[in-house]
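My questions all concern the structure below.
Here is chain A:
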Amino acid sequence: MRQLIISAFIMAFSLHAIGQDANAILNNVRSKFANVNDIRCNVEMKFDIPGVAIDKISGKMIYKKPDKFRVRTKGLIFLPKQNPFSQLEILDDPTDYMAVPAGTAVSNGINCNIINVIPTNGGELVLMKLLIGIEDGRIHESELTLKREGTVQYFNTYASAEDFIPTIMEFKADFKRFKMPKAISGDFNSKPVREEEGQSKYETGRVKMTISNLELNRKVDDSEFVDEDS
Partner candidate 1 sequence: MIRILQAEIIKAFARPRSYIGMGSIIALVALIDVSFYFTGEEYIGLLFQSFDQVFSLEGTIINGNLITFIILQTLIIQLPLLVALVTGDLISGESAMGTLRYALTKPISRFKFITYKWITAMLYVLAILILLGIFAYLLSLAIFGPGDLLVLNADGLVVIRDSELFWRFMASFIFAFISLTTVASLSLMFSAFSDNSVGPIVLTMVVIIVFTVISSFEMSFFDPLMPFLFTNHMHLWRRLFSDPIATNEIIQSAGVLILHTAAFFGITQYHFHRKDIFQ
Partner candidate 2 sequence: MWFILFNLSTFQLNICYVGNDSIMKNQILKVEALEKYYGDFHALKGVDMEVNAGEIFGLLGPNGAGKTTMLRMLVGLIRPNSGKVTFFGKHSLQELGKVLPRIGCIIEEPKFYPYLSGLTNLKIAGKYFPNKISDERINDMIELVGLKGRERDKVSTYSQGMRQRLGIAQAMLNDPDLIFLDEPTNGLDPKGIIELRQLIMRLKKEFGKTVIISSHILSEIEEMADSMAIINKGVCVSQGSVAELLSENIVTVSVETDDQAAAEVILTSLDFKPKKDQNALVFQAELEAIPNVVQKLINADRKIYRLDHKRKLEDYFLKLTAA
């Protein structure tokens, strides 16, 4: 991690001029998000988490700046700890980070600039890598390296050229394989899980959120984020 930070700093200083271009790209992204105060939409969630069997479920998703996020469903869901709009939240204050361009890449068939965002405020985020469409200036992919949670990724798909909020947001993260002693789980019939030598203890989980009926700036009340039973 430390090496990554050091190399990022080196890159940042050596590519100062190009960095100014990167800031411009990020400013473009930020300006589109600046007009959005809150979001309300329907969401369908699909889960692909190793060791977790859970059906897809539909519900309502609400978001309010600066960082209020909630998905309401009739059942249980697994949510990424990092809410899907956290990349945009980070970009909100340009003094909190340093932008470093890292070339280009293709994400989902779209040519993108790679911008590394290095926070300067010493928060939870270590590094954020954004793949921003060269043509449309929208975030198509992001990779956040966090101090406690490790690396998490978001893949965004947009239904039309005008959309700024993604229609599909796919979250991907590595997590430690779930394992519990039989005596605690009470699951005496499961085949013993025995790790093979060299096998990673980590597995990749995905949560796909498909958004519909998007409503922006409908003055979502703070009370909507509060638990009903609290």
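Per the selection procedure, all candidates are chains of the complex that A comes from, given by their letters.
Worth pointing out:
To be clear about the criterion, a contact is a pair of C-beta atoms (placed from the backbone, for glycine too) under 8 Å apart; a residue touches a chain by one contact, two chains touch by 3 or more; residues count from 1.
The model shown is predicted, which means the values in this text are computed figures rather than measured ones.
Chain A shares a touch in this complex with candidate 1, selected from 1 or 2.
By the touch criterion stated above, chain A contacts candidate 1 in their complex at residues 49-55, 57, 71, 73-81, 148-150, 152, 173-176, 178-194, 205, 207, 229.
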